[in-house]
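Here the complex is missing a single protein chain, while all its other protein chains stay put.
In order of appearance the chains are A, B, C, D and E, and numbering begins at 1 in each one.
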Amino acid sequence: MSYLALSDEELSRLLRDDVPCGDLTTETSGIGQRPARLEFCARQDMVVCAIEEAARLFALCGAEVKMSVRSGLAVSQDELLLQARGDAQMLHRAWKTAQVLVEWASGISTATAAIVKAAAPVAVACTRKNVPGTKALSVKAVRAGGATMHRLGLSESLLLFAEHRLYLDESQACTVARFKRAEPEKKLAVEVANIEEAILWARAGADVLQLEKFSPGALADCRNALNNAGLHVVLAAAGGVCADNAFAYARAGADLLVTSAPYTAPPKDVRVTFIRD
Amino acid sequence: MSYLALSDEELSRLLRDDVPCGDLTTETSGIGQRPARLEFCARQDMVVCAIEEAARLFALCGAEVKMSVRSGLAVSQDELLLQARGDAQMLHRAWKTAQVLVEWASGISTATAAIVKAAAPVAVACTRKNVPGTKALSVKAVRAGGATMHRLGLSESLLLFAEHRLYLDESQACTVARFKRAEPEKKLAVEVANIEEAILWARAGADVLQLEKFSPGALADCRNALNNAGLHVVLAAAGGVCADNAFAYARAGADLLVTSAPYTAPPKDVRVTFIRD
Amino acid sequence: MSYLALSDEELSRLLRDDVPCGDLTTETSGIGQRPARLEFCARQDMVVCAIEEAARLFALCGAEVKMSVRSGLAVSQDELLLQARGDAQMLHRAWKTAQVLVEWASGISTATAAIVKAAAPVAVACTRKNVPGTKALSVKAVRAGGATMHRLGLSESLLLFAEHRLYLDESQACTVARFKRAEPEKKLAVEVANIEEAILWARAGADVLQLEKFSPGALADCRNALNNAGLHVVLAAAGGVCADNAFAYARAGADLLVTSAPYTAPPKDVRVTFIRD
Amino acid sequence: MSYLALSDEELSRLLRDDVPCGDLTTETSGIGQRPARLEFCARQDMVVCAIEEAARLFALCGAEVKMSVRSGLAVSQDELLLQARGDAQMLHRAWKTAQVLVEWASGISTATAAIVKAAAPVAVACTRKNVPGTKALSVKAVRAGGATMHRLGLSESLLLFAEHRLYLDESQACTVARFKRAEPEKKLAVEVANIEEAILWARAGADVLQLEKFSPGALADCRNALNNAGLHVVLAAAGGVCADNAFAYARAGADLLVTSAPYTAPPKDVRVTFIRD
Amino acid sequence: MSYLALSDEELSRLLRDDVPCGDLTTETSGIGQRPARLEFCARQDMVVCAIEEAARLFALCGAEVKMSVRSGLAVSQDELLLQARGDAQMLHRAWKTAQVLVEWASGISTATAAIVKAAAPVAVACTRKNVPGTKALSVKAVRAGGATMHRLGLSESLLLFAEHRLYLDESQACTVARFKRAEPEKKLAVEVANIEEAILWARAGADVLQLEKFSPGALADCRNALNNAGLHVVLAAAGGVCADNAFAYARAGADLLVTSAPYTAPPKDVRVTFIRD
Partner (left out) sequence: MSYLALSDEELSRLLRDDVPCGDLTTETSGIGQRPARLEFCARQDMVVCAIEEAARLFALCGAEVKMSVRSGLAVSQDELLLQARGDAQMLHRAWKTAQVLVEWASGISTATAAIVKAAAPVAVACTRKNVPGTKALSVKAVRAGGATMHRLGLSESLLLFAEHRLYLDESQACTVARFKRAEPEKKLAVEVANIEEAILWARAGADVLQLEKFSPGALADCRNALNNAGLHVVLAAAGGVCADNAFAYARAGADLLVTSAPYTAPPKDVRVTFIRD
């Protein structure tokens, strides 16, 4: 998980968002060339994410930087995450951009890890409903938290919604056959709204059923009904899945929990300490 | 508030994140050229944001689109937001990108509006701690919710932190004088941690004091102490400000409430209905 | 298949590659403002691709444009593809960029279609070994030719190479079990070099075997050996697959043919005729 | 020829095309942090190109890399091109992007070199009909193969087509005079379709005649006719020029051979070997 | 000259430079939705440039716009250039970006036109020493003023400096022969510092001599010396050429005047008038 999810230019864009034309306060204060140091420490227990990108932000501003952890590690309160050294101008330039990045991404990772823990050993996948424009970082955070992605987007997976079926005039079996012939390397997932649809599409040959807003109880019923019909299919619980109900969904027989919850998790706090030698 | 916060290329980048290489399910299903329509409606009361960008996303995919509201409007559950018409391929391509955009941005706008309402008539400003890479949209959402921005970044405002003062070896008065001479068109804000610092910097001539993590009570004490000293300065409450305590801070004498809370507000749900004529 | 694979800015970048600073010959000749028309016609039979992007290039240069076909259609020699009208400067500016785009993309589509036809009804998938920097257009051309993509890249599919296994110290069964638990929505593909490996991984539970550089005969032997062992798995032929051997691979029992051949297909010629009214 | 034709951001874009959101197979396999090495060797004789860019791709993924050759060198089968060392995640991330880049660019270089060798000492120039979006790399490959560029685009050279002349109502002499007065630092090239046009434009003062789809015999006739008329002009053969006929065109009296053939040359194979120490 | 030198995304970037996050004054004033009109008029005589880009900026902000002139036209004081209509928010958003663009570009065009007029009928070419990052617009302005470009950059022309020759160990004739064989479609220009060098390189076969910082008198002497030696070569005067000495250089026998002077010409003033209906 230690790869950089953003290129130097993408990181520079984050810096430009915050410092398009120099750091006015630091320049006006006249402290820009003073030697300076800082440390990032965890204020709370967290699963760290984006510390590599934070380190690179300091480096892009000219500072020397040393990471103490890497993305995906669970750290305890007060643990040291990163140290940077340079002049005051370099450190002030990258400070908040780097801090906010780690806090936000670690918020997602930590929230993801909580769902993963509750659902274990059933897998957890996050949806593509990440905050607009943050896909690469969001995926890194999801994986740092121990989950995987449900689908990255529309180009690489087959998920048949009612919104597609509305325009189809053929039997389920016919649809499934066409998809399987065209895409033998991919599983065909179908979103269903109730047990009847689940049975119908499992019988037609779908590989995965995405059960939209089924309660854990309804999911268990669906699993039973499918078992009784001799239908073996991956069941993915989706819609409203979170840390609180993850165990229930897993116990109810889901093979996968699909969730968007981590994307609006609160950030995890990072304490930043400047030091004057 | 009806301007587009993103250029066509930035919107295309959001589409590329989700659909880099065609919509596999829709293409495989063979429904791509079927005429289709859809509607966006509010599933909850909300202050709408980013509906202009959503409309443009559909247009970039080739659809005709009609907005029923604009960013900044408060709408009620079930109200129509937008209609699009084209072929199934166009609508499926833009669907989720547009929906997630409106849901996320309206989440920020609605949460902002709640704080604004609680604080009124005291102004509310949101920090630059938006989700990384989303500044233009986040600012639009903040303003659609009735708040303003605390500062956009480091290049356009003066906010003196303890992390700057650590490297300064001069009196407060001297620092303030240097800033005022250099930047006569800007107010000088100073972040302070307690009443003593507040008095010190107000006396030195700071225009704004940012009171970091003061309780409403401590803020009221600070205001009194300043009044008693005959010091008139803008007081901005910051650190932990949210809808629940906004009224208390306003009543305690703050001139401005500074908050990051809306940035991780839960999205507001939009119901999307496809129609086959 | 009629979507635009490139955004306006990406199309403008193609124009900038060719005309960074104005069209020197046209400007010097003084004919820039003369009214002008042109037509694109097929010089050869071809499966058209990128005609939508070509049309948009003319529009971006200010011309009116009318398409007579869309990507994915098979056209005969001399068939009209597109007409544009504007002034000479507009048409000369977009001419070659648009022509080369259609010729190159239609070369891929047509070559793809030939393999698809030979392999039918077995599916054909193209690899990610497209010309560097051309993925979106290459995928559009592949699909216009009737094939699909083997994988778009490393982020969305599971394909275990010997180059991965070199670093694994566990049984095949153990590896497969870990992948299936972690990624229940995806098929696990494994590249194998001979029948022994094929049996081993099929028995371990792989969903797809990618047979690297098997001859059609060796593929048939592999299919037989798997059948005899009661192992049902998708067999994908890869390495050297082209129009000439596609039928043989299909008849030998492949479920999918994986090929890079279309990416260096010769362009299909488009005749461009300027008209002076 | 050892310069980098692509910036780090352009190389990162190639990586993003292939690995937008992490390497799923490598991450799921759990081998990401294992120390690893690899080597690129030539599977065939080739004129190498883009090895600098390949090396930089590995470096951008965090690996150490050592080049054994540079672009423009002719290497023999089995010669070592490049070595990289890092962890398995770094090497797997860059592997195919780097390999495909070298294979494709070396295909162009090698094909170019074959035409250059056949035409020597007559110069060879490649057209601007490179694969869309690949100009910088294509030009590097052309030059690595020993040829030059005919023209980079419309902004920097004068090439008068019939498609320009269609809108001109003046004598050839008048046209030539206008161009020479306006652009005294550039040669004026004119595309001609037959010997009569060649004589006409040479007499009018064109510096270069581009003979479009003349056979070698027709080119020799044209050269003779010009000589007989006392007209000295650069003759460029264009349209269908390739390695097979390059010698014939050179012998027929061309001063320059203009070709698009190398752009769809088959890639040259590179063998990639992973090593576990 | 009426093409757009910048794509929509490049124009949007200019707007983002000025309005990254909304127009604070207009929004705070509450006038954003008021219907509004404005006009651009020339405050001085000028050769207009970039009016097409200015118009597009207003359109990108949602306004309707009508141009009264096009780039390259000479207009008199008070002449109407452009009208825009929309709401106050749209017009205020684009106002200054559009105005500054026209003023700056027209400054270049007008200054160029003055040199062109003084030198006529001798051609004028501007150097590549444009303000960094402004090449496309600068070239448009140069051509709108009636001049051409000396060279666009290093990739498309041959100009041999002393700084190249420092590393060459061969005769001038040998150098020239190598260049002419390699690049038969291009003229070879050589920068020379005195008459001796001029004679040497003309004799060796250079096509163009760039006379660096020759006075008009020295240039005339050089021309005479070359004539006496029977050497016919294009003479380009460079270094310090401006409107004041252009006539003298032309009369002294230059075939081309090369200048950087227009790039720092003062802007031409545009009067912007807002109207309330």
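Keep this in mind: a residue touches a chain if its C-beta (ideal position, glycine included) is under 8 Å from a C-beta of that chain, and two chains touch if they have at least 3 such contacts.
Please read these numbers as outputs of a predicted model, since none were measured by experiment.
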Residue among E:69, E:182, E:218 or E:231 touching the omitted chain: E:182
Residue of D:135, D:150, D:165 or D:223 in touch with the missing chain, whole complex considered: D:135
Sole residue of B:79, B:156 or B:221 that reaches the chain not shown, by the stated touch rule: B:156
Residue ranges of chain E at the interface with the undisplayed chain: 13-14, 17-26, 28-31, 34, 36, 88, 92-93, 95-97, 100-101, 103-104, 107, 128-135, 137, 153-161, 163-164, 166-168, 175, 178-179, 182-183, 264-267, 272, 274, 276
Interface with the unshown chain - residue positions in chain B: 121, 123, 125, 139, 148, 150-152, 155-157, 181-187, 189, 208, 234, 236, 255-256
Sites on chain D contacted by the missing partner chain, in the whole complex: 1-5, 7-9, 135-136, 139-140, 143, 148-149, 152
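Convention: only the chains that are shown with their structure count from here on.
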Superposition rotation for chain B onto chain C, Cα-based, multiple of 5°: 120
Geometric centre distance via CA averages, chain E-chain B, whole Å: 42
For chain B, residues that touch 2 or more chains besides their own: 8-9, 13, 20-22, 24, 28, 93, 135
